[in-house]
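Written out below as C-alpha cells is the structure these notes cover.
Of the protein chains in this complex, all but one are displayed in their positions.
Moving on, here comes subunit A:
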C-alpha cells in the first residue's frame, strides 16, 4: 500500500496518502453526503469506514460493534483531582518564559451528559497547533515556524457545573498528505472523560466560518450536517475580554451514563 514520497522531499506521512486531487476527494465526499441524505437515517457520530479519509481504509473495523450491557468497572470512570492537574495548566499562554505569538483566545463551555447533567470533576485535555499551524511534534515537519513560547497542551478538571475554561492561542490551518493540496481547518483536539468509562471520547473543536470545512475528509467523517456543526464553537462576546482575548463558547455532550446515579455520587467524585 505504500506510496512514493510526495513532492520528492519529505516521505509521505501516511502510507495511504495519495496524489488524488481535491476535486476527486470533494466528489467522493459529496457522493457520500448525497447517499446519506437520500437514505433518511440519522447518524450522529463519525463513520468508522470513510474512504475519503485515506488512513481509515485499513484501520476501520469491518464488523459491527457488539452490543453489550456494561459491567461494574465500565460503569465508573477513573477519579481525577487537583493532585492530577494544577489550575494553571488551563492557561496555554503562560507555560514558557515569554508570550506566544498569535491571537489570544479563551475557550469556555460546559461538559454535560446525554441526560443534561453536568459532568463535574472530570479531566479535559487539549492539544493543538500554534498560530502558524505547526505542532510541537517531531513528525510535524511542515515549513511553518515553531513558537518557543507555545507547546499547545492544556489540562483542566471540570467544575461543579461541568464548566471549563482554557486560555490559548488560535491555531492556524495546516497541510497534510491525505491528497494533493489537503489542508485541515483550524481545530483544537479535546479529550474527555465522563462519569462512566463508556463515555470516554476524543474529538476536535473547530472555529466558525472556516472555508476548509467542505474540503476536509476528517470533519466530513460525520456525514450529518447538523451533527458535524456540533463541533463548531460559537464566537461569544461575553467571553471576549477588554484588551485581552477573544472568546469562544463550546459545550460538549457525552453519551448517556449507564449507571444508576446515587445522590452521593457527586461527593464521591469530589474527594
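One rule holds for everything that comes next: a residue touches a chain if its C-beta (ideal position, glycine included) is under 8 Å from a C-beta of that chain, and two chains touch if they have at least 3 such contacts; residues count from 1.
Simple rule for what comes next: contacts and distances are computed from a predicted model.
Taken from the listed names "ABC transporter substrate-binding protein", "Peptidase M16 domain protein", "Protocatechuate 3,4-dioxygenase alpha subunit" or "Glycolate oxidase iron-sulfur subunit", the protein name that UniProt assigns to the chain not shown is "Protocatechuate 3,4-dioxygenase alpha subunit".
In the complete complex, the hidden chain is touched by one of A:90, A:108 or A:222, namely A:222. Touching the omitted chain from subunit A are residues 1, 13-14, 16, 44-48, 50, 53, 55-63, 65-74, 76-85, 112-116, 123, 125-127, 129, 135-137, 139-140, 151-153, 155, 189, 191, 197-198, 200-204, 218-219, 221-222, 227-228, 230-231, 252-258, 268, 271.
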